[in-house]
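Just one protein chain is left out here, and the rest sit where they should.
Let's look at subunit A:
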Amino acid sequence: MSAARVGVVTFPGTLDDQDAARAVRLAGAEAVPLWHADHDLKGVDAVFLPGGFSYGDYLRCGAISRFSPLMTELIPAAQAGLPVLGTCNGFQILCEAHLLPGALTRNEGLHYICRDQRIRVESTRTAWTADFADGQEIVLPIKHGEGRYVADAATLAALEGEGRVVFRYAGGNPNGSLNDIAGITNEAGNIVGLMPHPEHAVEDLTGAPSVDGRGFFTSILKRLVNA
């Protein structure tokens, strides 16, 4: 059987694509580079939207990347069920593209935060979290200036009521995010966005605070193999 193929998107200003590709390979999948200016998903089985500062965060984080040629292919594919994970700037892009509800705004304390953060897994029903346990606490790096999740009251109630809050900050809310939300999913559970960085927590060698990030990649691989 050939390895699952996970696309990793690079925009101008993306920073974490190499770490993401490495994490994909460590999990045993093939990492397929996807270029923002191509109308081509290269037939991948899943897509990772990595963090960074695409288009320099001009206008709003993710606001310009969201209209890139690659995204015009990715948006309908994701709506049709293609598994997509967006971390940090990738999460911001997913919200700007309306693949996930709400928005990420300036951190409450204005500081750019770079630290290891405890996160509680609130849902294992998504394509990217099946390998975790409900309520499990994991530690992942966070590094962002605009990670405060906001949504209107009706959207928040729907997210909570439908179990679509996938991750919550534990041991203190770093950015003022509503309901301590660190990550969410869509109705179908194939699209997940979160501010923390699983791709930076897959190897002891790099000084990562944990290897908890591996669970994202083993989850999606199992899903693809069993699909």
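Observations on the structure shown:
Keep this in mind: contacts are C-beta pairs under 8 Å (C-beta built on N, C-alpha and C of every residue); 3 or more make two chains touch, one makes a residue touch a chain; residues count from 1.
The criterion applied here is as follows: contacts and distances are computed from a predicted model.
Selecting from "ABC transporter permease subunit", "Phosphoribosylformylglycinamidine synthase subunit PurS", "Sugar-binding protein" or "HEAT repeat domain-containing protein", the unshown chain of this assembly corresponds to "Phosphoribosylformylglycinamidine synthase subunit PurS" (UniProt protein name).
Within the full complex, the residue among A:Asp40, A:Glu108 or A:Asp134 touching the omitted chain is A:Glu108.
Contact with the omitted chain, checked across A:Arg120, A:Arg148, A:His197 or A:Arg223, is made by A:Arg148. Think of the hidden chain as still there; on subunit A it touches residues 59-60, 63-64, 67, 95-96, 101-103, 105-110, 148, 150-152, 176.
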